[in-house]
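Subset of chains shown; positions unchanged.
Per-chain residue numbering starts at 1, and chain names A and B are given in the order in which the chains are listed.
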Amino acid sequence: MVKVEAVVIRERIETVIDAVEEATGHVGVTVVEAVGHGRQRGITHEYRGRVFESRFLPKALLTFLVRDEIAAAVQHAISDAARSGHESGDGLCWRSEVENVVHNRTGLRLEEVELRA
Amino acid sequence: MPKNTDLLIAASTIWVVVTAVLVMFMQAGFAFLEAGLTRMKNAGHIAGKNVLIFAVCSIVYWAVGFGLAFGDGNGLIGTHGFLPSVTQLISVGKKPFDFFAEIPGAAGYLFEVVFAGVSLAIVWGAMAERAKLWVYFVFGAVFTLIYSVTSHWIWDSHGWLFKKGMQDFAGSTVVHYQGALAALAGAILLGPRIGKFGHDGRANPIPGHNIPYAVLGTIILWFGWFGFNPGSTLSVDFGGFGYFAYVATTTNIAAAAGALGGIVTASLVLKKPDLSMMLNGVIAALVAITAASGYVAPWAAVVIGLVSGFIAVTGVIVVERIGIDDPIGAVAVHGASGIWGTLACGLFTVPLLAGRLATGHGGLVYTGSFHQLGVQALGVAVVGAWTFSASFSVLWVLKRLWGIRVHEEAETLGLDVSEHGMWGYPEFYIPVPGGYGTEAHAHLLGRPAHVSVAATPHEHLPPAVVE
């Protein structure tokens, strides 16, 4: 199968997940809270007269394990839905091959489980 | 060798000052109840604004409010005692503050200003998580005056509603109902918080972030209410020497019944013993018994409390149903229950006690007469009209002129960081992967001098890396 990973702004997590489901019918995602640093500048804070910046911004890291044939469509849906219209910070989306994806509950391969569903 | 009148002044002043101080502490109760029932991202702002508005209130009430409310005057307002002088504050039972017969004017100011502060604290509960900061200054000052006028009507011996025999022992109407009226006006004009109502119009829950805070706030309020009601005797002998102990007893019994009424109603109506509803039940009961505490029998206190618990739970839901977003339930808890408490005097006042306090007459269940109930209803109606229209108009003007609600981004980001530049819980928000409690990052530490402690890394490095 293919592992599609994406870094998105936190406000868009559910939008992205819904977009993937609408576009490809795929259900199943694991989400991790992340912070990122990129071209975008960090947030400015003030405390007792001191102004300072955090170089990191809150993001989320999404992992989708999907059938090879829908991988491209999933990526498309993600980067489309992740787009917020801000000048910066919408993150990335990429994919890689993974082998032998096992479904813990049944011990079967995920493909089979998804077929049965 | 002190004279007995001196000793009476001493005892009365101790009593009034101590109870005033208990009431002042209710600001901490509101701060934590409100912060607990709202979101983390606004916690610092919500808690901190209680300090701010009590400050505004203290100054305005000293300059104008106290004179309006308790200075000599006519049936509508007090016309003397503005910016009171040292002598006016230290003398006892002298004009313009002769309303306070057994305590110095200063004790009168202290006791009455903390009441104004409570009424003001209620206002913001329903406006939480979306109002602009400066609105607290401006409307805080204006409401203090609106409040002062009403308290003159009902409490001052020249007040026209007082003369009609309205019974509002410690202010179910004056303090709580009034606060709720302004809160309602504010909530309507502000509109609901982002996300409170879905596109289908269904209300979404926005859970408060800290129930232990809400519990602390509620216990502090219960604690402070022992100043609020019993202290309203304004002396040690009003109603008889030590009568205030009786007032404290009805207060405690009602609050207890309110907790039970609230949690039972929640269990039956909502199918869950929601803790925030139990706490609302306690406060609603305290609000209701405020007017009645000096007038009713213990059994009536139980009834008043139980009903208040029911009002709190159902009231919160109804307010939400009609599309008003009241984060901490101020309209139901202080408004609906404040009305209930005021009317309850018309039902349950014991003639004997009405006599002892020389205010109005016995209630329906004792006298069979609707007279007192009528007086109470009149008060509720008049105050409702005056305070709501006054508050609504002022806030409406402020909204038209400068706007009273923060921008969408500010609200989404949270008021702590957008209005004050820093979150209430920075270590949960400043995205520092080092995480809570470590500051090992550039903007605080400066770069560590050396990035490597290995002699010369290349030696150890596998070809694969060096290529």
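Definition applied: a residue touches a chain if its C-beta (ideal position, glycine included) is under 8 Å from a C-beta of that chain, and two chains touch if they have at least 3 such contacts.
Worth saying up front: this structure is predicted, and the values here are computed from it rather than measured.
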One of each shown, but what's the true copy count per label in the complex? A x3, B x3
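Basically, only the chains that are shown with their structure count from here on.
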Distance between the centres, which are taken as Cα means, of chain B and chain A, whole angstrom: 45
What does chain B use to touch chain A in their complex? 417, 420-422, 426, 430-433, 441-444
In the complex, chain A touches chain B at residues 35, 43, 45-47, 52-58
